[in-house]
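Would you mind keeping the following structure in view while I ask a few things?
Excluded from the complex is one protein chain; the other protein chains are retained at their positions.
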Amino acid sequence: MSSEFGNKLKVSIFGQSHGEAIGVVINGLPSGEKIDLDKLQGFMERRRGGKNPYSTKRSEADVPKILSGVINSHTCGMPFSAIIENADKRSGDYSEILDKPRPGHADYTAFVKWEGNADMRGGGHFSGRLTAPLCIAGGIAKQILERRGIFVGAHLYEVAGISDTPFPAYPDNALFEEIAQKDFPVIDNDAGKKMKEAIVDASKELDSVGGIIECVATGVPAGLGEPMFDGMENRLAAALFGIPAVKGVEFGLGFASARLKGSENNDPYEMRDGKIRTVTNNAGGILGGITNGEPLRMRLAIKPTPSISKEQNTVSLSGMENTKLVVKGRHDPCIAARAVPVVEAVAALVILDTLIEGK
Amino acid sequence: MSSEFGNKLKVSIFGQSHGEAIGVVINGLPSGEKIDLDKLQGFMERRRGGKNPYSTKRSEADVPKILSGVINSHTCGMPFSAIIENADKRSGDYSEILDKPRPGHADYTAFVKWEGNADMRGGGHFSGRLTAPLCIAGGIAKQILERRGIFVGAHLYEVAGISDTPFPAYPDNALFEEIAQKDFPVIDNDAGKKMKEAIVDASKELDSVGGIIECVATGVPAGLGEPMFDGMENRLAAALFGIPAVKGVEFGLGFASARLKGSENNDPYEMRDGKIRTVTNNAGGILGGITNGEPLRMRLAIKPTPSISKEQNTVSLSGMENTKLVVKGRHDPCIAARAVPVVEAVAALVILDTLIEGK
Amino acid sequence: MSSEFGNKLKVSIFGQSHGEAIGVVINGLPSGEKIDLDKLQGFMERRRGGKNPYSTKRSEADVPKILSGVINSHTCGMPFSAIIENADKRSGDYSEILDKPRPGHADYTAFVKWEGNADMRGGGHFSGRLTAPLCIAGGIAKQILERRGIFVGAHLYEVAGISDTPFPAYPDNALFEEIAQKDFPVIDNDAGKKMKEAIVDASKELDSVGGIIECVATGVPAGLGEPMFDGMENRLAAALFGIPAVKGVEFGLGFASARLKGSENNDPYEMRDGKIRTVTNNAGGILGGITNGEPLRMRLAIKPTPSISKEQNTVSLSGMENTKLVVKGRHDPCIAARAVPVVEAVAALVILDTLIEGK
Partner (left out) sequence: MSSEFGNKLKVSIFGQSHGEAIGVVINGLPSGEKIDLDKLQGFMERRRGGKNPYSTKRSEADVPKILSGVINSHTCGMPFSAIIENADKRSGDYSEILDKPRPGHADYTAFVKWEGNADMRGGGHFSGRLTAPLCIAGGIAKQILERRGIFVGAHLYEVAGISDTPFPAYPDNALFEEIAQKDFPVIDNDAGKKMKEAIVDASKELDSVGGIIECVATGVPAGLGEPMFDGMENRLAAALFGIPAVKGVEFGLGFASARLKGSENNDPYEMRDGKIRTVTNNAGGILGGITNGEPLRMRLAIKPTPSISKEQNTVSLSGMENTKLVVKGRHDPCIAARAVPVVEAVAALVILDTLIEGK
């Protein structure tokens, strides 16, 4: 199991931050689907760091090299695979952390799990860098979904306590595209400006901030997902928690619905344009794990980047004694910003999986 | 897939609210484990309704009939199965909803998915009644875990905006037992009293309320869970979203961590009693999907019971026109209360699964 | 894992030979499918023993009690479950074998696996009795397939070295029905008569005989199955080896093809009735794991019943010393005969699973 998800569309991620290459294998992609490489690269760019003061200084070209599953720019039904070679790796930065687990990282848990055998240079397989192959897969899934009228978009709903305008009830793809073009993925640029300031401030204090991402998928047909443990929420949550730093996932009103009355939270049905629709969408498009045809809505809590330059308390694994640590290396003061396309990628992959499975 | 979860410990739930019986099959239970039937029944009782004014009036004895997997009160390694026969079913109550989907329920999504073939009497397979076999499985898992020093407890963290005292950092099993003995699963009885009043008030208004459940597991060893998509958070979330009405899941500080700085949210390591421990537990015992030996902490948002007696707007599936609906039948004005042991059950099953898989 | 198979159609078998009940849960059955209970019972009858001198004297009515997944005689999309209560069990017969593992049975391997905790009365979960719930599932699958023009039939290809006439290249359902009506499932009654004599002879010698079952499925569309490890052969084999006593599985010419030249074994293509067809069907309808539209053909080796009344050498598990054993109880002198409908059942379930998955 482990670094894989999906039922009929299986996505398997491999690689370590400072290894030879990172990559992805996808089993079950529909055949005959055109892959627009320029568009894919554009999507990859949205995740890439090294571009501005509020993201990591590590700069990778992140150009996927497709190894299989494609012929004449179309999927051929056979397993898709692609890799990104790791170019700009500087393992020297990480020598200390092999003995001193970084608070908030998987260093210690990986040490216990693999009894000291883990490759934790740059976070190893737990590095945010592994979301690059996830975006290859998700970028392709988005192209396939769009041909079927399904659009997935996300934005920074909140950073450091500063809120963006939420998505409207029925966002169109133009809005998703507009956000995707921005260097900072928000709807309200003023809010974005404040968020960026908060990020730069945290960075100056050798600290980091967290955030909340809102993701919406429109055009998803009703009837997808299975009851109980294989529903749309179960599958989305299982995959979304695979994105590093995600600590909470909610659908529709989520935790806010826990404070409402049934009469406020229930979405009444009505006939609209000859179709059965809900008046509101507090359920986020999912009832009993199954889609109802309304936009899927979800929010994810992203914890503040654990890599901070402030001195922190930790222990020495070799000495079994308390010690101090200053995390070196190049880090994002707010990973939530770069995680926005990753959330879209994962959501798109799960939706495509349920779509292939069918009702 | 569908009504099943688990990797090595597979739990499969079957049955409809008004069918012959509901039940569970478990593959992969360790052999030679004593099943204390009295204790199991005690656990089942915590979930059972019909006992007081703030829960449903449907009363089922809910005595599991074990069909396989047990010999001389011990698990025998072979698939475990148990059923509960449905005694107190009154399908007459539900005739109207077959045409008029209840807002907030799976009536409409099941109708679309199964093209009108679904058995939605009493909610069918989506009914909260299906959490009874889940509790059979979870009650057994809890017994097995307890022999290994792992204890799982939960309480109503919030109902109708009224908060209970949160769990302490290191709750002991005595606290879990104390809550389990109460007729209303809270730590602070005063808060509980207010919650019950809010529930009864909502009920009088023909309405319902939601809530938040906090669940903690202590004694879970470090190193469990796999990276990325098969981690402890992924697996817990995937299973927990299988409980009806769950709309959000968070671990550790969850959404609150999105508003903190890295220096506040990171859990520094220290040596304590000769062991590597974290000073705080904002991560809820999980880093990179892998347990770190600290208590697992999670919270779930439970939406208000969708079945309310107030008149609601809906549509007629046969007439394809707007109409009104008054949901009849017997319902809990707050399902969160009865969901508390269900959350324990699911958490226990997932933890046992990862424990069987091992590091 | 364990007692379960299938991708989208999941079949889970539970129960022990001398437990309360045996049963089956099926997730993923299409909804709205009529279940003809008389026809299902007729199929169950073909497997049932106790009817003649060449099968076991244990007689069970084997009437399935459907617990869920059905409403008004049609599948409702929710998990199907059914049980058969164990009536005619005589555990007294088996007390000796708990200490003295029967040669050829799973007694010893189950003892090791579950460290003495296994319920091996009557063979426990390994008993041929567990093929009854498999036939419930398979009987339903056959009904669903038949509505789609897919027919599955099997016969005793060989018993004690005596051969039946093989299936013709394109057997029709009338032939399958004809065999199904017989008390002994062969095409050539003369061969059948000799086989029965050989079985009765073996029985008189306190011994048993093995056999080979041939199974064919017609009407299976081309394009089902996935490449490499999830192909039609892989899935059929994985499930068919779950039938007790199966020790070999081959498709098309199978082992005989290993002795042919490529020019003899290859099935040339030709246009026939406007369709692409193969001239011969040495491949048994499967190439590269994917169906080609020709009838699926497979053969299974069934070992002689391990339960024989002759004295055999074994060991005492408690004494760790050599000893003798005479297996008591009621056994089939040739399980191959009763396994014929079981093979049909398993093949039908796998084919239905691939059909639901689609191309």
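Each chain carries a letter (A, B and C) given by its place in the written order, and its residues are counted from 1.
Note that in this section contacts are C-beta pairs under 8 Å (C-beta built on N, C-alpha and C of every residue); 3 or more make two chains touch, one makes a residue touch a chain.
The shown structure was predicted, so the numbers you read here are calculated from the model rather than taken from an experiment.
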*What are the shown chains that the omitted chain is in contact with?*
A, B, C
*Options C:Gly32, C:Pro103 or C:Gly219, residue touching the unrepresented chain*: C:Pro103
_Residue of C:Ala283, C:Leu296, C:Val340 or C:Ile356 touching the missing chain in the full complex_ = C:Ala283
_Can you say which of C:Ile136, C:Ile150 or C:Ile308 touches the chain missing from this structure?_
C:Ile308
*Which one, A:Ile97, A:Ala110 or A:Ile276, makes contact with the chain that was left out?*
A:Ala110
*State which residues belonging to subunit C touch the missing partner chain.*
1-5, 7, 13, 101, 103-106, 108-110, 112-114, 125-126, 130, 158, 160-161, 202, 205, 207-212, 222-223, 226-231, 233-235, 237-239, 241-242, 244, 246-271, 274, 276, 278-279, 283-284, 286-293, 301-308, 310, 312-315, 317, 320-322, 336, 359
*Over the whole complex, note the residues of subunit B touching the chain we left out.*
7-8, 78, 227, 357-358
*Sites on subunit A contacted by the missing partner chain, in the whole complex*: 1-4, 8, 10, 12-16, 19-23, 25, 27-28, 31-32, 65-69, 71, 74-81, 83, 110, 113-119, 121, 124-125
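The working rule: only the chains that are shown with their structure count from here on.
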_Between subunit A and subunit B, how many degrees of rotation does a Cα superposition need? Round to steps of 5._
180
*Quick one: subunit B and subunit C, Cα centre-to-centre, how many Å?*
38
_Separation of mean Cα positions, subunit B and subunit A [Å, integer]_ = 27
*Indicate the whole-number Å distance between the mean C-alpha point of subunit A and the mean C-alpha point of subunit C.*
46
_subunit B: positions in contact with at least two other chains_ = 1-4, 13, 110, 113-114, 125
